[in-house]
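Take this structure, written in structure tokens, and hold onto it; I'll ask about it next.
With one protein chain removed, the remaining protein chains of the complex are shown where they sit.
Think of it as A and B in the order they're written, each chain with its own count starting at 1.
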Amino acid sequence: MTATDRSSATTAAAHEAPLVALRDVHLRFGANEVLKGIDLEVRRGEAVSIIGPSGSGKSTILRCITGLLRPQRGAIRVGDTQVDALRSEAELIALRKRVGFVFQQYNLFPHLTVLENLVIAPTRVAGRDRAAAQREARALLDKVRLSHKEAAYPGELSGGQQQRVAIARALAMRPELMLFDEVTSALDPETVGEVLTVIRDLVQEGLTCVLVTHEMRFAEEISDQVYFTEAGVIVEHGPAPRIFGQPESERTRAFLRRALGEGARTAPARPAPLPEALPFERLRFAL
Amino acid sequence: MASEIALPQGSAPAIAADAGTPAWRRPWALAAWAALALVAFWAATGTTPTAFVHLWTWLPALLRGLLANIEISVLAMVLGTLAGLLVGALSLSPLRVLRVAARWYVQVFRNAPVLVLVYFTTYVFPFELHLVSWTFPFPDWIKVVLGLALPASANVAEIFRGAIQSIPSAQWEAAQSLAFRRSEIFRLIVLPQCLRRMLPPWMNLYASITMSTALASLVGVHDVVDTAQIASNTVARTDFTILVYFTLLGLFFACCYPIARATRALERRHDRH
Partner (left out) sequence: MSEALLAQAVAALKTVGLNYAFVLDLGERSAFLRGLGVTLQLCLLTIPASLAAGVLIASALTSGRAWLVQPARAFVEVTRNTPTLVQLYCAFLVLNMLITQHVKLPGGNPLTPFVWVVIVVSLHKGVFHAEALRAGIEAVPRVTLEAARSLGFSQRQLLWRVELPLALRFALPALVNNLVDLVKMTAVASAIAVGDVTYESIMIWTQRDNVLELLLLILVFFGLLTWLVSLVGRWLEERLRMSGYGQ
């Protein structure tokens, strides 16, 4: 799908109801309020990035969409399913068959080979025929360029390879929606690129994706919509060019300065450069 | 960050059951309160059941027996720890023959049933010691001490070896690059850390040796188990027999449970580092 095809497809989709809709979601852990009124929409075929400082609730939003966490207040809808109203395990399982989730680390099952990791969910959860599942698994491994590792165990793979297998495993369930939770934050810089390539391909094929990420340049490149969260609220959201180019809120500007001012990649733990620096100091860092 | 958030349903952590409740409300404290209240009621109204009256009269003898158990366990642990540290040090010796001898010692005395070792020291050693012209009586309970010190020492040697091995080699290398001698590295850097790591398993060993002292009753030592058996045969009442044996359980529990709690508290504190 070319960029123009994608943009026309998303314009068409803009007229139908969004695939994912969060309305006024509040979530608390004990006395700690993590989400304080989140409104979020993801249209079919769109790529949405959620950016923000650590602890702002980004990963919590993703977990609410797939029912791993339950908000105290608010509505969450995925397609025709009212997620916050789901009660029984069977209903939650039905939802999770349609939503793929890739975590930051310890994703894969270490006691199974790569191929078995890909095949276990389609056969056990979706009840598909084993031979067909294996064929499809091999095709997916080919897509993430790891066919030669099908008999290896996760402990024998590098971090980047494990994440690519994890993405393939989520895709094996043929989800309508893919959620990525800081999937490159635990990787070293050389392997980050190989994982981002896979995600870029998926987005260009039209898969609906929501990414929580610290990779600002990548988010700017592939996203249709960007949401900036801080301290449990959506501070600003809009198309990627506007958020990254002309953010309206000062908090967004401050965050982007910190995140982008250190170069293309940001490690969340690194201390920010002096925020009170004079403009020509800022120019020096940006070069 | 978000991955540390606990799952709200069906996750598998073991709940520290009394993490939040104050000390006086915990299950054991409640049971003790209830027992105390019951005893006070009986004393006040003079309606104590006969079995409990007998228990009250036998209690001093039982406690004297328990003292014998405690004496045996303390002595066995002292001897066992000293011998075990020695064997543990030998197992790290640069001389291969000493290392092999130490490993054999540990293997033999860890794989032998404690009961068999107690029989060994009790029956194989003579019942008197002759040294030049003096004759020392070699009482049974000292033989039991030796019999328990043997597996204790083997276990202490293993604990010591495990603690030494758990010190990352990076620390050795760092110390060596600072020009410390091997003996100095041991004394100043490795041993202090080892002692802290050894403490929880050593306390576990102490509790298990205390429980093994019950075997002394099988070789004729007048410990608490033997006293309980004598009491049961003397009074010859079914309800008293039940009572005295469960009291035995309670006495050992009262000795060993505090050690277990202290060990766990120590492990938790150490884990946080």
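What we mean here is this: a residue touches a chain if its C-beta (ideal position, glycine included) is under 8 Å from a C-beta of that chain, and two chains touch if they have at least 3 such contacts.
Since the model is a prediction, treat every value here as computed from it, not as a measurement.
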Options B:T57, B:T135, B:Q171 or B:T238, residue touching the unrepresented chain: B:T238
Candidates B:P113, B:P139, B:P192 or B:G220 - the one touching the absent chain: B:P113
Residue numbers in subunit A that touch the chain omitted from display: 66, 68, 89, 93, 96-97, 99-101, 103-111, 120-121, 124-126, 153-157, 166, 169-170, 173
Subunit B residues touching the omitted chain (full complex): 3-4, 6-7, 10-15, 17, 27, 108, 111-116, 119-120, 123-124, 207, 211-215, 217-218, 225, 232, 238, 241-242, 245-246, 248-249, 252-253, 256-257, 260
